[in-house]
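Here the complex is missing a single protein chain, while all its other protein chains stay put.
Our next item is chain A:
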Amino acid sequence: MAGSPNNSNEIDNKEENLRECNKEEEAVKEMAPGSSAPIHRSSSRPQLDVSGAAIQGNFEERNPTILLPNQSDDISHLALDIGGSLIKLVYFSRHEEQSLDDKRRRSIKKRFGISNGSRRSYPILGGRLHFVKFETGKLNECLDFISSKQLHLGGLDSPSWRSGTRPEDNAIIIKATGGGAYKFADVFKERLGVSLDKEDEMDCLVAGANFLLKAIRHEAFTHMEGQKEFVQIDHNDLFPYLLVNVGSGVSIIKVDGDGKFQRVSGTNVGGGTYWGLGRLLTKCKSFDELLELSQQGDNSNVDMLVGDIYGGMDYSKIGLSASTIASSFGKTISESKELLDYRPEDISLSLLRMISYNIGQISYLNALRYGLKRIFFGGFFIRGHAYTMDTISFAVHFWSKGQAQAMFLRHEGFLGALGAFMSYEEHGLDVLRAHQLVERFPMGAPYVGGKIHGPPLGDLNEKISWMEKFVQKGTEITAPVPMAPPGTTGVGGFDRPSSRGNTLRSDASAALNIGVLHLVPTLEVFPLLADPKMYEPNTIDLSDHSELEFWFMVLSEHLPDLVDKAVASEGGTDDAKRRGDAFARAFSAHLARLMEEPAAYGKLGLANLLELREECLREFQFVDAYITIKQRENEASLAVLPDLLIELDSMNEEERLLALIEGVLAANIFDWGSRACVDLYHEGTIIEIYRMSRKKMQRPWRVDDFDMFKKRMLGCGDKKPPPHRRALLFVDNSGADVVLGMLPLARELLRRGTEVFLVANSLPALNDVTANELPEIVAEAAKHCDILRKAAEAGGLLVDAMVSVEHGLVDNSASVPLMVVENGCGSPCIDFRQVSSELAAAARGADLIILEGMGRALHTNFNARFRCDALKLAMMKNQRLAEKLFNGNLYDCVCRFEPAGEQQQHNFS
């Protein structure tokens, strides 16, 4: 099963689920970082919180709260697409935002008047949209699954949740489409007591496609010679488009809008013709086998090529090259061979090309006829089959002379089920925007794509033992990572009739994984982005295979160290060791899968890749692998902070500003994500390293806009520019980085009368400081500094020590406030298209943002433009990136200042 292996076979009964849940809660409590953290006092901090809904992904798979259908936060919808070979389920589980707030969050909410989702006329349900497949032949498994999750009792239109009871005579209605919706209606009635409300197949197909193309940022992709490239489609410019559904036959649908479409054409020569003829002409037992066979074929043994007619010459007058297929199967006419004399491989390839090129041609002609720019292909002939996608793409390219491109959809197999889902009256999906959707993949159980069923993975234990087995049995799957770039198979070429390249790519690689779609209404687009439509977080394009290889290597090398840290963070128990081991295997397998198919989990950027690691850690219940290190470093850094502040205060304003920026850059050397720095750690203490690093701060830096920044801050001559009203400081690592680097800079801004928001991760990622750790750090620092203390009081941060914000914000006119907001992420990078609502609210009044550290200022957002002043500070700790970005070196410093609304040259030295 492509999407969620964890739940497909989960047929636990209610009691088991509940018990499991309790176990889990206990486990979470035991591992809660607060309980053992000296400076982290809030042990009640929930593991699943507001933003957690977005990033704690896979807890749901084990979360049995879904069994309580009458509770408002557990309503689920279910819709089915029952096809000839597969049953597709789409169901929604609602997850109410956790109401357990900490004081910091309450204070922020109060300040900004955020009440979850209230800005909308009716609240969008937060929750998760699941995609699950079953083989139609195994209908019972599907019924068991529905029954165990009680999905059929939760439908919004069902009377059960309205009244709390289920009237005997009033059957629950489940939306369904596909031929089987008729065929199996009685079975559903009998087994589950539900009636299937049959929705028109084409209506569903179109509704599903429209939803996906609008709501999912990179839903569509092109597929040329094995290479997928995701295409971002402006949802305002989506219609009209052509939807070509290649099933047994082919339907060609012109879509003009939501619910507006017309079947304009079709052909009887479709997937059924390929597979039907293929079965008759070869001994293949399955469609997949036939396709696989085609890749060893040479169609020039069967097809009559232009060169065969013209004695090897091109018919150049009309632009036909010698290898163009003049007549599919035409060569078999003039030979006295019989069927058995031909290689089945050659026949399969000829068939594949014959049918695919024909579909491509007819589709293209229809697109031309109706003046449509985009053609999307779907259906079982296409679904997950790299080879058919390649040949169709080639055909469209060929017939259109490069003017048109075939596109495919990631969730293609679920169009019908999604459409059926959309046919419920109140599904709440139509108002969703791309930024409110986060897709999460089950990290605990990677497996080869395209399989219908994963192993039955009920709980963590099963996950671990499966990983152990997976590695034992499946080393051949994960171990030989194909390092040659994909895409050289050349299946698509009229011009390369022998069809094979150097590497033989598995067809299954095209079966993209489908994750769980998390609907998070609280996520917003960062309001200060200059051009949200053009914004691309990732600086480096991982579609360059060598980049992917590089990061694969970096992450692999770093893995043992990470596992050590993770295991140590939980006291090195046997259980932790076992989980650590399983994590390492799971993550390695994910990496291997990504190397084989970079598009497996959708568009892959470095931010996604790094987040994947954190997700994977969380999945194996490592709550915070670097907790001990973070605490130790925070303590060490806080101990020397007073001396540093005294030193800074002895300088004049100008010296101080430079010293502060130097300090940020120097302190940014501490980074457990960087190999180079991890080596450093073994050689000296934090303070030694910091001082050494400071000494090396020779200007000009590699990117040095300091003078420009200084001018904005201090002006020149007598003209003093007004201070910024509000600054957002995106902090990076714990320890020296935040304590000795960013805090003193924040203090300076506060001193100048600028409100400061420290923006930190919602969830741990490496040794990055998190939003719930920051108040403690600030409180500790405030003990030695009046500026920080007053500001923190004003910002409601010193809640325990000072006045409770319960009674209103502290009126302390003596100081502008210092506050902490969470960014909504659990990754070392930040994607500004999806940030927490509190960050978005804070940003609305900000006129300066400072991004600090590699993850947020270089790997992502180096090229991002903002509508306010932006300062990007980082020390380069990656030789390759240094070379790539500015021909630089390890430990080069970046101080990039971009004044609001200006595009200008930076000083690269």
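The criterion applied here is as follows: contacts are C-beta pairs under 8 Å (C-beta built on N, C-alpha and C of every residue); 3 or more make two chains touch, one makes a residue touch a chain; residues count from 1.
To be clear about the criterion, contacts and distances are computed from a predicted model.
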{"item": "Absent chain [UniProt protein name; select from \"Large ribosomal subunit protein mL40\", \"WD repeat domain 54\", \"Pantothenate kinase 1-like\" or \"Dolichol-phosphate mannosyltransferase subunit 3\"]", "value": "\"Pantothenate kinase 1-like\""}
{"item": "Among A:G137, A:G257, A:G276 or A:P642, the residue in touch with the chain that has been omitted", "value": "A:G276"}
{"item": "Per the touch definition above, residue among A:S93, A:Q150 or A:T267 touching the missing chain", "value": "A:T267"}
{"item": "Absent-chain contact - pick from A:F131, A:Y357 or A:F866", "value": "A:Y357"}
{"item": "Where the missing chain touches chain A, by residue", "value": "84, 179, 182, 200-202, 247-249, 263, 265, 267-273, 275-277, 279-281, 302-304, 306, 308-311, 313, 315, 317-318, 324-334, 338-339, 342, 347, 353-354, 357-358, 361-362, 365-366, 368-369, 399"}
